[in-house]
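Left out: one protein chain. Kept in place: all the others.
A and B are the chain letters, set down in written order, and residue numbers restart from 1 in every chain.
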Amino acid sequence: MKSELLIKALVASAAAACVFGVHSAKAAEPLTIVSWGGAYSDSQRKAYYEPYMKQTGVKITEEEYDAELGKLKAMKEAGNVTWDVIDVDSAHALSGCDEGLFEKLDYSKIADTSKFLPGTALDCAVGTIAYSTIFAFNADVYKDNQPSVLEDLFDTKKYPGKRALLKKPFGNLEWALLADGVPAGDVYKLLATPEGVDRAFKKLDTIKSDIVWWEAGAQPPELLANGQVVMTSAFNGRIGNAIKEGKNFKIVWDRQEFDWDYWAIPADSKHVEGAYDFIKFASDPKNMSQQSKYIAYAPTRVEAIAMVDPKIAPTLPTYPENMKTAVTTDLQFWADNNEDLTKRFNAWLAQ
Amino acid sequence: MSLAEAAFIQAVDGVPLKIKLARAERKRKLKAVGLVLPLFLFVVITFLSPLLVMTLKSVENEETFGRLDRTREALASWSGQDLPDEAAFAALAADLKIAGEQRLAGEIAKRINYEFPGAQSKFKTITRKVAAMETGPYRETFLSTDAAWGNPKLWRVIQGASGKYTAYYWLSAVDLRQGASGIEQVPANQAVFLDVYGRTFWIAGLVTGLTLVLGFPVAYLLATQPASRANVLMIFVMLPFWTSLLVRTTAWFVLLRNEGPLNDLAQLLIGSRFDMIFTRFATILAMTHIQLPFTLLPIYSVMKTIPPSHVRAARSLGAGPFLAFWRVYFPQTVPGIAAGCLLTFILSLGYYITPALVGGPRDQMVSNYVSYYMNNIINFGQASALGATLLIITLVLYWAYNRLVGIDKMKLG
């Protein structure tokens, strides 16, 4: 009798300890979040990671990457995925989903899809910011008669000097055609034909000898700052931050290439629930509106946009004045043609 | 004494000497094997087996094999030239339905897209469409969705990808492809890889040559100085060795850029600046700097073993300073030169951070492409084929080198 009681008590307390133990372990489970580094990661750290860690006690480990989803695939094949949340660009948000690299999202654990801007609540990824690829110039070099339209980027007579472009066909071919007078609506139709591609490369040919190529988002402001180039394509936030730091750069919003960045959860992540919890936190309108303070990117939730400091608004890609001639990249086109056009692009580079 | 004679010589106990020798040697060999076994296993596990796995990836249809079985069967009797029949369309539809449910359609689409650009979106659309269809006829649906489904080339690609093995990656790695009638060259504006191999070997060769030209005299100086001074000088040679590759590359970036100190100096002296950063010049310069110790050290250590009396002997025998150097000193350094140059050459083949950071657009080397296929577009097959091709060319060169110079002549010191 006595012993029976004792056993019961022991079992009960063990069970309690067990339940408690699991709970506490879960609450403290660390997360590994992978993003692009530099000023962008800085803004995420201030807007999300630090407040989240403070609020929940979860330890967040940051990792930097450069869209190397190959690493994720290798981890998946090896059965040891160490990433829990990834910040991906839209091209990879789609392809990663198609290739089964990301979890299909359960929006009930985040927020209703209707709360997000159209096109930002994808199957496997939820939008976090709106950014754009713009071109910027050094206003110390061009004091008056400054570049104002995309055509100026391609005009080395009017605006002599080196310019830097992303070392990928993506975005550059579109700009080349647009600057060559192709209406925005016809760009991808034309790029789908060999003649259209030829025409784009021909346009790029006109400035080829003046191009310096960049590969990482942090490079363009550096290239501008150290005088390596006078103009460069860039992600608007990187230039925005350089301006905040006192650099005399100016952004040209004409034909900005508008795009989104997303949160995704790697398939086979070990902390899926923790990842959802973090994404929910980061998608909260109030939290989301904070990031614009640290980098000039716009929130993807309608309510969050309203909360952004009006003083900041004109620096964001979503500001109506900036959006007037904005173009959006056709991700499906690039999914189909990226490898082919990259080869062509590299063959062209080597010529 | 001839070998035949030797074979008949017998030891005291009547066992032929040759056999006794073989026995004695066997024991020695077993001991040697025992000593190298741990390293050998380590190399097999950490180096050879990944190599093998990667090579397999370059010939396998990992994304599609086993997922298009119905289609393959239905296409078995297809001529390859005209439009396949309804059965083939129905089989593909059935395969895609299952793949769609298992979230595998994306991988299939991606694989077909390598060989038929544009196929990815067409597969996506049709997968969605057939998922909603209970029965056929499928052919009309396919054709009305996209005219590309009427292209026999697309079907040939599907057929090719449905098998276990493919030559696609290897052909592609040498700018070839499977055409309608056999293997053909890819169009000129798609042909990048042969060019890249050529460039890679050229850059590696040039860097090797430069490190030799710069390193040899320094090694000679070091080897002929009294030890106390040589050690101080050695520190200068080794200094870059102790700095991380990235730091050194970045340092070159700072030095060579338009507003950098070198250009400031040029501006001061001749009033103009030069494009140095983002050029082949910068790549070669930075790589030469990084590789210099690798070439120099083996040469130095071989030089240290050459007694100074050899040159003196040559001089006393009537050879002038140059002749004594060239005929007596230099030939003895050849093993060190061989080792140093081979080391630098092979290491240079694998560079990619340095050309990417300081080099021009034309300085991409094979490794850049391996990394691009591996990391960015997740095409492991192509990455493996490129890497393996580089390995094979390197081995062939190594073999040729061995034939010409003799690897036994190589000395690391």
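Note that in this section a contact is a pair of C-beta atoms (placed from the backbone, for glycine too) under 8 Å apart; a residue touches a chain by one contact, two chains touch by 3 or more.
We adopt the following convention: contacts and distances are computed from a predicted model.
For the chain of the complex excluded from view, the name given in UniProt is "Spermidine/putrescine import ATP-binding protein PotA" [choices: "Fe-S-cluster-containing dehydrogenase component", "Octaheme c-type cytochrome, tetrathionate reductase family", "Propane monooxygenase large subunit" or "Spermidine/putrescine import ATP-binding protein PotA"]. Note that the absent chain touches B when the full complex is taken as a whole.
If you put the hidden chain back, the residue from B:Val213, B:Leu245 or B:Leu317 that touches it is B:Leu317. Contact with the chain not shown here comes from a single listed residue; of B:Ala204, B:Val328, B:Val366 or B:Ala385, that residue is B:Val328.
Interface residues of subunit B with the unshown chain, by the touch rule above, are 307, 309-310, 312-321, 323-324, 327-328, 331-332.
The rule is simple: only the chains that are shown with their structure count from here on.
With centres taken as mean Cα positions, subunit B sits 32 Å from subunit A. Interface residues of subunit A facing subunit B in the complex, by the touch rule stated above, are 66-71, 73, 95, 97-100, 167, 192, 211-213, 215, 226-228, 332-333, 335-340, 342-344, 346-350. Taken in their complex, subunit B has these residues touching subunit A: 103-107, 109-110, 113-114, 117-121, 124, 188-192, 195-196, 199, 257-259, 277-278, 356, 361-362, 364, 372, 374-380, 383.
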